[in-house]
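The complex appears here minus one protein chain, its other protein chains still in place.
Moving on to subunit A:
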Amino acid sequence: MPEVLLADFQIKRLEVLNEKGETDPELLPELSDAEMWRLYELMLLSRIFDERAVALQREGRIGTYPPIRGQEAAQVGSAFALTSKDWLFPSFREMGAHLTLGYPIPQLLQYWGGDERSQKVPPGLNIFPFCVAVGSQIPQAAGAALAARYRRDPVAVVTYFGDGATSKGDFHEAMNLAGVFSLPLVFICQNNQWAISIPLKGQTASASLAQKAIAYGFPGVQVDGNDVFAVYRATREAVEKARSGAGPTFIECLTYRMADHTTADDAGRYRSGEEVTFWAARDPILRLERFLEGRGLWTPQKREEAAAQAAATVDAGVAQMEAAPPPAAAELFDEVLATLTPRQAGQRKVR
């Protein structure tokens, strides 16, 4: 009896913009000069926000914070493809996506400063709370996608997670649900190559993370995660496909966490300086600057102005965060249940 080939697959990596700032014109997404400049401003804002948040932690003004440095293209590029009607299930390291969708800066800082009140997502946005339990937001996104389809709402549900989450059961259960029910769901894996101290090869024996989608019956693609155009293009296609009822997509953004896992971590214990230097040369912001300069849209002077404006925006957010009065003890009980139990009500009174 002959052996039969049951499946054969290929995994592609999408790259649009290289390190020199050159693009493949065939693949460059249709974006106006103003939109390209907006992508740049948002990436710069994310970088400056991040630097400021790390500094605030060092000064004891907020608590432990997970830096996003190096991942600006993956976050801004993907979130730029969404509308405020789409649903977002983030992990805890997507502040660039939040900033892109207009999440208030004071609230982002309040969260990492430990203020519960920050978690109330503004009414115009369908963003879920930060999810610190790795990967557990992914099946919830599948549920929202199921509900959106039931309601015939033409929206996409997008969930973000890191490479470490692809080892968790919830990732696989959600991928399977998405495949079985053909859900309007986009999985965005920010493969920043380190889950604290465990490198990608300690996380998976696969040649790519994108290929995991094949096993669940829907497409997976790897994109250069430091290339904002590739990320945007892939996400745009995936969300349009989702909104039109054509099912899920898995996008692996190959990027790099340039900073520590959190401000409580020291990445120098587990990775080499050469590796960090290698990736610094592939900085997503530098790359976009080179491209924009070639189009006559960027000068050092314009960068200075954009950076100053972003810094002023972040400064205003810091001031607003710090001006908020501390929460009262009774706020412990706010929103635990629609109606407090008699015991909770009694406990609240004596706080």
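In the analysis below, contacts are C-beta pairs under 8 Å (C-beta built on N, C-alpha and C of every residue); 3 or more make two chains touch, one makes a residue touch a chain; residues count from 1.
As a convention for this text, contacts and distances are computed from a predicted model.
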item: Listed names "Alpha-ketoacid dehydrogenase subunit beta", "Coenzyme Q-binding protein COQ10 START domain-containing protein", "ABC transporter permease" or "Cell division protein FtsW (Lipid II flippase)", with the criterion being the UniProt name of the chain not displayed; value: "Alpha-ketoacid dehydrogenase subunit beta"
item: Omitted-chain contact residue, chosen from A:G169, A:P199, A:G245 or A:G294; value: A:G169
item: Per the touch definition above, residue among A:G63, A:P104, A:P129 or A:P154 touching the missing chain; value: A:P129
item: Candidate in contact with the missing chain, chosen from A:G77, A:P106 or A:P139; value: A:P139
item: Full-complex contact with the absent chain, from A:A34, A:A281, A:A323 or A:L337; value: A:L337
item: Sites on subunit A contacted by the missing partner chain, in the whole complex; value: 87, 89, 116-117, 119-121, 123, 128-129, 133, 136, 138-148, 150-151, 157, 169-170, 173-174, 176-177, 180-181, 334-338, 341-344
